[in-house]
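A single protein chain has been omitted; all remaining protein chains appear in their positions.
In this document, chain identifiers A and B correspond to the written order of the chains, with residue numbering beginning at 1 in each.
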Amino acid sequence: MARMSIAEALRQAIREEMRRDERVFCIGEDIGIEGGFGGAFTVTLGLSDEFGHERILDTPVSETAIAGVAIGAALAGMRPIADVQYGDFLFCMMDQLANQAAKLRYMSGGQVSVPLVMRAPVGATARGAQHAQSLEAFFCHIPGLKVVAPATAYDAKGLLKSAVRDDNPVIVFEHKLLYGSKGPRSERGALSPIGEVPEEEYLVPIGQGIVRREGKDVTIVAKLLMMYRALAAADILAEQGIEAEVIDPRTLVPLDKELILASVRKTGRLVIAEEDNLTGGWAAEIAAIVADEAFIWLDAPIKRVSAPDVPPPFAPLLEREYVPNEEKIVAAVLSLF
Amino acid sequence: MAVDIIVPPLSQTMDSVLLVEWLKAVGDEVVKGEPLFVIETDKAHLEIEAPASGILQEVLAQAGSEVAVRSTIGVIASADEARPVSPRPEPAPEAARPASRAATAARHPAATGPGGQLLPAERQQRIFASPRARRLAQQEGVPLDEVQATGPQQMIVERDIRAYLAQRKAVPKATPVARRVAEAAGLDLATLAPLPAARITRADVEAALAAREAAAPAGVQWVDLSPTRRTIACRMAESQQAAAEVTLTRQADATELVRLREQILAELSEEDTRPTYTDFLVLIVARQLKRHPHLNAITDGERIGLSEEVHVAVAVDTERGLMAPVLRNADKKGLLQLARERAELVRRALDGIITPEELSGGTFTITNLGSLGVDAFTPIINPPQAAILGVGRICPAPAVHEGQLCIRQLMHLSLTFDHRVVDGAPAARFLGDVVQWIEKPHLIWL
Partner (left out) sequence: MTQADTSLSPGTEAAELPDPERLLHMYRTMVLIRRHEERVNELYLQGKIPSTLHLYIGQEAVATGVCANLRPDDTVLSTHRPHGHALAKGMEPRKLIAELFARATGCCRAKGGSMHVGDVSVGMLPAIAIVGANVPIAAGVALAAKMQKTDRVAVCFFGDGAANEGAWHEGLNVAAIWDLPVIFVCENNLYAASTPVSLAFKIENIADRAAGYGMPGVVVDGNDVLAVYRASRQAIERARRGGGPTLIECKTYRLCGHSRSDPRTYRSREEEAEWQKRDPIPRFRQWLLAEQRFTAEQLDKVDQEVEETIEEAIAIASSSPEPQVAELYTGVFKDLS
């Protein structure tokens, strides 16, 4: 076992996959520039030393081209790992992801597939409204895209490797406060989820969630940063005699629905915590699934703890109010008893 | 080897009983078979014998508390043996997780409905219950309208159903209307606790309230209804609520019967039990019931059960209230045997040692208020029976006999029958036949 940050785990995953399969390459902005950052959050730092600039391919500031080129290369037999510096920029390439990557397989009658990985950092980190959004729901809504959201170093490596090997387009959402990056790219308020990562080869299968904490009284579903806040909330709740079960879905599409349903059948209560805005969010989808498929097991309304329906603010004071925290999760849970 | 002390199932209809007293203290030596504790059922006080010999190691329910049938209320251990504390008896459990609920209520007073309050009027139309609670309620046959909501938004949640189930044995059932009326008036339904099989109705509650009103002015000392009293209250009310009761009253000339009794008494030895008029009436009624099977019937509201056998219950006034011990196969027994058995049953009822079995299974009831000077009254059927005969006093009165005005020994018989089971004419014929045998007792031999 080695202990490492998520940024290091992602880098190791990319390195191993590029060594394993020469079809794999990275494409993005500032990812392999000498003296650069290794992408916005250091994930590709140093990889061009080993693989050269042909396989760690720096692009102009052209998000549509990044996506389009990655799609074209994937159609023609390559395994691109593309990234955007901030998830918000996915909107710039939305046509390529939503209309092209997601649909080419289906509308070609299965003739082609698009084995593309698109990495995107999400989460509010004092950068204002356009470098802060959590976009998972947009992509979960599009048939044809797989969506993963690793919150630990172990999952980051294992899921990214699975994503590279997947024959479908996979969007990998990473949280800016969880990278554990050091030096000039470290984030204020970041957690440092340094985790154990096996030395030997392993994969985390796409489509499997995990119970981060067991409990019998309420199910809290949360991913990325919210997963840690849900765990903190569970600690507070435990002091008050409420045992919360915290589920980290890890993969959002295809969702490990049964894990959530089984937990709700046990606890009878569901709270979903997410950093995205409330309306039409991912939490709403989880709520709908549970209301639909586990209704008779519910002992209380389903609660969403989401960001309010406003853009991410800049002022740290406002941002603290915007991003759901453990107190809000605790309050939501308590309202169910 | 430690042995649990179990509350025996004494009656098919009782789920809980009152633990009246322990006859031994913790630490006392106990011998198997000797009386260990006393319980009060809906019908009687009973001494329960020790199930084993040893030391009364532990007592899990205190005197004066209701305990569930088949629950463990104590432990007998051999002298050299210790044993950890057993679980609490069943009726005791509090609702789950009081700690977290209290914490929640303190922080979110609005979110948690105030416990014992009536729901607001607009909520009364509809029961708000969580899907999980509904599922469990359906599974366990719990009527949601009887469940207290403590969940968010005053919703019935799973713990409420569980609490209801835990309390179901101890808490009486009641119709929603009865419950609301009682709650509105601040009347504790437990004080009306009826037979577990029966539901408290609005009439019960109103009767209880009326009684409370009437009793209220003077320096009243309130006493909770004993199980016996509750049984009576319940059965009487149930009878009036459910049955379509009609009372026929008829005068009988008992002159010949009085004469016959005096003749018989003159022949009896010292050991023989002296038959009362009640005994004569039991004999006459029992034999007439064989000829009028529709009066020797029971009903559950859906069906009529015609009994092959005749078991006549006889009302007895006791300190704890009305009881009706049953004379089994009364139609097959002679006068002296009936008299002897009835005397024994009455004694046991008065002494409070009569068993539930001796108080159940009657097919017809005779209640005699004649000794108290009553001429006629409207007796109330003892459910599930279909009829009851009220017997008034026998006293000399002017009467026309064989065309002559003269003084005769007259009495009134009041037959209350359930019109759901039997019609007026057959009931009248039964009453007529009884009257005929009273007036011409020699016909009994035919």
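We take it that a contact is a pair of C-beta atoms (placed from the backbone, for glycine too) under 8 Å apart; a residue touches a chain by one contact, two chains touch by 3 or more.
Quantities reported herein were computed from a predicted structural model and do not represent experimental measurements.
Determine which of the presented chains are touched by the chain that is not presented, and list them.
Those shown chains that the absent chain touches are A.
Given that one chain is not shown, which residue among A:25, A:297 or A:322 touches it?
Counting the whole complex, the residue in contact with the absent chain is A:25.
Can you tell me which of A:127, A:141, A:165 or A:213 touches the chain that was removed from the display?
For the chain that is not drawn, the touching residue is A:165.
For the chain left out of this view, which of A:70, A:135 or A:247 touches it?
Final answer for the missing-chain contact: A:70.
Please identify which residue in A:5, A:100, A:125 or A:152 touches the non-displayed chain.
A:100
Of the residues in chain A, which ones touch the absent chain?
25, 54-55, 59-60, 62, 64-65, 67-78, 80, 95-96, 99-100, 104-113, 115, 143-144, 146, 162, 165-168, 206
Note that in this section only the chains that are shown with their structure count from here on.
Rounded to a whole Å, what is the gap between the Cα centroids of chain A and chain B?
About 68 Å, centre to centre.
So in the complex, which bits of chain A are touching chain B?
Residues in contact with chain B: 217, 240-242, 268, 295-301, 334-337.
Along chain B, where are the residues that touch chain A in the complex?
Going through chain B, the ones touching chain A are 97, 99-101, 103-104, 107-108, 111-112, 130-135, 151-153, 155, 157-159.
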